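Only one protein chain is missing; all other protein chains are in place.
Going in written order, the chains are labelled A, B, C, D, E, F and G, and every chain counts its residues from 1.
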């Protein structure tokens, strides 16, 4: 079966960040494919990914990249599928370069940008589930369960904290 | 009929930015409602909007806010619908405050962030069309037409430019 | 007896910062409660904390959070008690995201913002003592003693320095 | 009668910002005095203001300053009264210099920092009302009325908006 | 005859900046073509420009773009010709977004980045002349004359200044 | 007689800023010369100025420049006279480029950096007076008078303010 | 034989960055010389390098420097050869000081700026090869091979990734 989400990252060194996306998509029961493609070093490959995604039933694309992060923007230029961008902190500029290179898209070609790094990678999966949950009630149900679990964990930790600080 | 998209903005002074969202949604044939609600000045109203949106068939929420822009994040905290954030430049900090307040969401509660200001407001509409286009072929068709029109306009302007700079 | 100060933090990983607030409040003889609540993951819980604080005699609320730190702002939206915000450095952006998300509040709903991280956490306690000291002479007395002790320590260190650099 | 709040600003050119503080304090029925004193050009005067404030029954000090804004910090160094800082945007750096010069206080000497500029000036008054409201029920009552009025205005504007965008 | 330099800009609104490149290239006697192409709105057109440039004898490409400026990077991805990037200030972020999106290229695909805006547009022409001057003595000669003229103008202005400030 | 201070600026467009230096030096009774020289466009001229300054009895050099402001640093590299740098706001980056280009000098070759723009230009004159005042009691006396006048003006303005806000 | 490229760095502590330039130039078969010269500590030496470069057949100069990085700008001021700047991250400011000090050159004296640090050092070599490749077909051929190798490596890594994440 074809994957619902395509995860693309600019370099294999981004894997330790983007695996957070993959793990959460599994938790939501969403199928995905994960590939490396660089907007600059493999431009044709990147374009092909965007163009083929639409044909093969991919519902949305998640792109993680650092520095002058053009990956999400280049993918978005070649498809009408929603593209979610994860700016990665891989230069001395703390990811601020990747953030503005991803989010400051010109009118007409949006990239839905998440937080820099691991938080953003996880949220790319949650946001995907929110989109897919619009038509897939199983995913919507898991999302609600996920939200409840998060809330419970916070409460549990709060109680534990109080015990040690009575 | 209930609107598909709910546009929320933090203040009526944000209207000159967010009308760009409304106009483009009309172009894509997507119904919407537009309201003012402040995460800080009308917190209950804001929460009610998020909670009711899901019940009344809204598919996604677009939130435009400036300064310590908590609006999109607060809406996202109270719904599993996708929330798109438009940071608005309404303080001496050029919108960088609104940008990081919108995009740097913690793991579990994403806000899909667009560019600061008018470019972002327009792209919030385009991104909405990309999500809705996943199940609505009419919207998908208009999106493709929109992309082509954009491309043609660039080419037309390029020709006009050359005429004046032969 | 009900606590005078309510310390709220967005995540248990913020404890190593916010314990500085707790320890100093003890030094000033000010009672407090400390809990975890996330503006995004446990919004209802957060609101309840703000609403109940007023009823149970809490005098002021201290909120520590990182990234797009909405915690202090959300608490402030639901109470007329003074809310003190401590931006926490927990993302690649060095806490600048938490700083502007906490301080750049729109007119009408202030958050009294402290320095980023441990310095701010300590100062949240000192500032609380300054407010409570306005009507509680015991706290005012301890504040004066605290100020003197600080000054003496500086002088002592200066003398020690001179000995080693005669 | 002695004023409850002392407003200090670094230069008369800051008046167009700090008058927002004065007007709101009047609305809350809080008496105030307003003076100009520079941490750098009139250091003795500034210190005297801080030292005398405590003696004459002032409850808290609000300081507005731009550039390397040391005013709030210098006042805070000479009193145990709460000091609220308003960073003013009066250099090419958009007030980011005033913001960090005001908020990044070392442990032991807090300045409760508000947003840059007019929003912060207004919030300095609201925050003062929140502190004074802790023991003055008249001020607390006005604060609640103020919060309600704000909420109503947002709702009114939202209705007006909808009329024009049906 | 085919042009030596290809100037590409992302939008016709960038013309008031990039005309500085064109005028200086004329002064150096270097032929050029000037077109509009957007990395995001006309991706195929942009790629074609890069691929064809090499075939038709273009020696180098100058790309001016604002916001998440991917134009220079995308062109560089599809050619081995030198690509010079001019970041343009066309968003609330003062061109810092365009600067880092242009300069922070990953290893392997350089973009030679100039200053933001008009200064950078002029320098793109001068740098082109420096490259072309390596093999074209006429251009090298004009470059030397240009440098001398600049120096003389400074001296002339300095004398004029002194006259008015004796 | 040879001037005591040499004011150098990178461009005649910097004159509206640097005239503030000249006017204040006159007030302190310090002789000066004012010239235009660019570190980049007239490097030899700039070096000559630095080298000659020492020979002709100049006591210190003030350099005002914008963008990648190398002027002060280049002058400092060619002399042991104290060099004072005034960063000028003449690019989209608000003078932050000129500030760090001036202040972040490597160990061994200092530039005494003033605030960005007009405030810095005036302070370059005051700081010069402070240095010259170390051996010239007339200048020291005027400095003291200047400090008193500043303080009086603040007090006068404060009184005027109070009259209008009784 | 005289070298084609002159690599200059401001300090021997920059060698761990700039060796990336040297190694890649070797791969492209481009001869180079590598020296240390500081714009501030050895200004005459730096100028001599720029002036002599042109005479001895050097085709272009690569300058790596940190902090208020004036090296590339000073070299560019004394030659018409193309100068490529590599900003080095060697201060608490993460290289943002070196970046703007290198890139924000005034009109007339360009420095072709690369990314901060090691990525930029490598790209300085690639960009040199692109310039030299304009007249040297051997270098152009190696450039094409280099581009292909980069693309293949990405594809290989992508396959390896998939194996471990089937």
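By our rule, contacts are C-beta pairs under 8 Å (C-beta built on N, C-alpha and C of every residue); 3 or more make two chains touch, one makes a residue touch a chain.
The structure displayed is predicted, hence computed values, not measured ones.
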Shown chains in contact with the undisplayed one are C, D, F, G
The listed residue (G:4, G:59, G:79 or G:94) that touches the chain absent from the view is G:94
Based on the whole complex, identify which of F:50, F:69, F:88 or F:105 touches the chain you can't see.
F:105
By the document's definition of touch, the residue of C:10, C:43, C:117 or C:133 touching the omitted chain is C:117
Touching the left-out chain: which of D:4, D:21, D:101 or D:130?
D:101
Footprint of the hidden chain on chain G, which residues?
11-12, 15, 22, 33-38, 41-42, 45, 67-68, 91-94
Against the chain that's been left off, what residues of chain D make contact? List them.
10-11, 38-41, 43, 47, 66-68, 70, 73-74, 76-78, 91, 93, 96-97, 100-106, 108-109
Quickly run down the residues of chain F that touch the omitted chain.
20, 59-60, 80-82, 84, 99, 103-110, 112-116, 118-119, 122-124, 126-127, 130-131, 133-135, 140, 143-144, 146-147, 150
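One rule holds in what follows: only the chains that are shown with their structure count from here on.
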Roughly how far is chain E from chain G, going centre to centre by Cα mean, in whole Å?
19
Cα centre of chain E to Cα centre of chain F, whole Å, reads 34
From the C-alpha centre of chain A to that of chain E, how far is it in Å?
35
So chain C residues touching two or more other chains come to 11, 38, 41, 67-68, 91, 93, 103-106, 108-109
Provide the full list of chain pairs in touch.
A-B, A-C, A-E, A-G, B-C, B-D, B-E, C-D, D-F, E-F, E-G, F-G
